[in-house]
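What follows is a structure written as structure tokens; I'll ask about it next.
Left out: one protein chain. Kept in place: all the others.
When the chains are written out, they are named A and B in that same order, and each has its own residue count from 1.
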Amino acid sequence: MHEIALRAECLQKRFGGLAAVRDVSIDVHVGEIHAVIGPNGAGKSTLINLLSGELFANAGEILLGATNITAFAPDRRARAGLGRAYQKTTIFPKFSVHENVRLAAQARSSAPLRMFGGVQSDTECHRRAADAIGNAGLSGRSQVIADRLSHGEQRQLEIAMVLATDPRIILLDEPLAGMGQSEAREIIALIASLKIGRAVLIVEHDMDAVFELADRLTVMQDGGVIATGLPQEVRTHPAVRAAYLGNYGDVA
Amino acid sequence: MDLITVSVQLLNAVQYGTVLFLVASGLTLVFGILGVINLAHGAFYMLGAYLAYWIALMTGSFALAMLGGVLIAFIVGMLLETVFVRLLYGRDHLAQVLLSFGLILVIDEIRQLLFGKDVHAVAPPAWLAGSIQLTDNLSYPVYRLAICVFCLMVAAAIFFVITRTKIGMIVRAGAENREMARVLGIKFDRVNRYVFAVGIALAALGGIVIAPISTVFPGMGDGMLILSFVVVVLGGIGSVAGAAVGALLIGLTDTFGKVFFPSVSSILIYVLMAAVLLWRPSGILGRRDV
Partner (left out) sequence: MFEMNATRLRVWLFTLACLIAAIALPFLAPTYYVQFFAKALIMGMLAMALNLVVGHGGLVSLCHAAFFGLAGYVLALLSPRYDAASLLTTFPLAVLSSAAAGLVIGALALRTRGIYFIMVTLAFGEMLFFFFHDTKVAGGSDGIFINVRPEIAVAGRQLLDLDKPITFYFFVLACLVGVVALLTMVVRSPFGHALAAARDNERRARSLGFPIFRIRLIAFALSGGLAGVAGYLAAAQFGFVAPQMLGWHQSATVLVMVLIGGLRSVTGPLVGALVLIGLEEVLKAHLDNWKLAEGLIIIGIVVMLPNGIRQIWPMIFGSSPEVPVDAGRAEAEHAVAEARHA
């Protein structure tokens, strides 16, 4: 078994009377892609927001490696090694691709808020930004202003930014949403490459992509986990079949 | 401090608070529905007071001054929404701040041209001019009591409209979640003009009722603007109930601050605001996620 990058235990989140996430425990291992699936309203987005720190849990705890990050704000979690890409692409639309990624690298550099010397002088930062841009397949596009990129390229940029923060675990929230077939192929290949040396947690509706990518799966329904395990185990799990029959027919 | 003095101060606090509520509820409504920050709100308060002075001078009737002042302010509000406030929709906050700042300069000069820059006094209506004798050497002006009653009536009317009527539902929907309300098909364009005009009229009404107990002077709008902002920050943006709570808190803080800490009384309300910001940055009755 690989080293655990992120562990959440008994997470709870209530909105008023509604328990959006109840008693969810999840382990994400280095070198693995762990997918979270489930019907709409199952609590997947809430879970990812709890893990990234945009929402705080009512109960439970989150460990990043050996560090308890339950009380950390999102920026502190990011500096501790947790990277996140959003469902709706959130980049800096007016900046170039390079500046977008360089900012991400800057956030994890040794002096992220240095007030003297231009940004050009940090060569280490530039190198990491260039690497991330290359790894995300945007090499020739680094001077383009981000809002001129195609939808697929913006997803690549989003991932490049996460890569540049040098995370130990990456959270991807529906990375394939709103994407055409050929664009999706590229992103799927990119996501598959992310797990080398890192852990990846992905929330996605595209079941073909999920079963192609995931090393392990967690299925959620009504805020709780109904099954977790290897893809073939989950596929045949009776509770999962029951949960999905009403919605999608068969899982695979 | 004996019981009578406390009660008198309490009355003063409530009276001050209710006037503040009139003005601040106008501000918070305009922001909640139109999404516009209007720095000129205080200027309309000042304009209301001058209109009251002028109409009372011309007709000799305070009732007419009140009616006329509110009506003029309402019409001015309708006109302004049509030609001016439209420019503010969809613009960033900086543009809204500066446009309404420009409007303040214009209103101030128009006031100068129409009424001059003298300080005036306005007589309360004769039947409210007396005082109630509380003890041998302590009396309370009837007009102040009348302000309390009148403002509470207006406040009750505002709450009735907001909680019981269709337009109130739209107003609440807009303050809660404008996008959602728009998706549900509520047309704000039609509502906007009335809300803005009502907001302006409320500011002017505040200036009118205060005119007989304070003096009418050019800078009176500025002070009121700041106080209304503090009220809104205390209570929570877009929340009329929040404005009521904030206004009352300020009324109490200011009145009793002047009694107990006269040297620093003008700072106290800001200390109160700082405390609320530390405690609940989105206001006492505001949504938490602002």
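The rule we apply is simple: a contact is a pair of C-beta atoms (placed from the backbone, for glycine too) under 8 Å apart; a residue touches a chain by one contact, two chains touch by 3 or more.
Keep in mind the model is a prediction, meaning the values are calculated, not measured.
Among A:Leu6, A:Ala42, A:Leu103 or A:Leu172, only A:Leu103 touches the chain that is left out of the view.
Checked against the hidden chain, the listed residues B:Ile37, B:Ile55 or B:Ile210 yield one contact partner: B:Ile37. Contact between subunit A and the unshown chain involves residues 52, 54, 73-76, 78-79, 84, 86, 90-96, 99, 102-104, 106-109, 111-119, 122, 140-141, 143-145, 148, 161, 165.
The chain not shown here touches subunit B at positions 31, 37, 39, 84, 87, 91, 93-95, 97-99, 101-106, 108-110, 112-113, 222, 226, 229-230, 232-233, 237, 263-264, 266-267, 270, 273-274, 277-278, 281-282, 290.
Here, only the chains that are shown with their structure count from here on.
With centres taken as mean Cα positions, subunit B sits 48 Å from subunit A.
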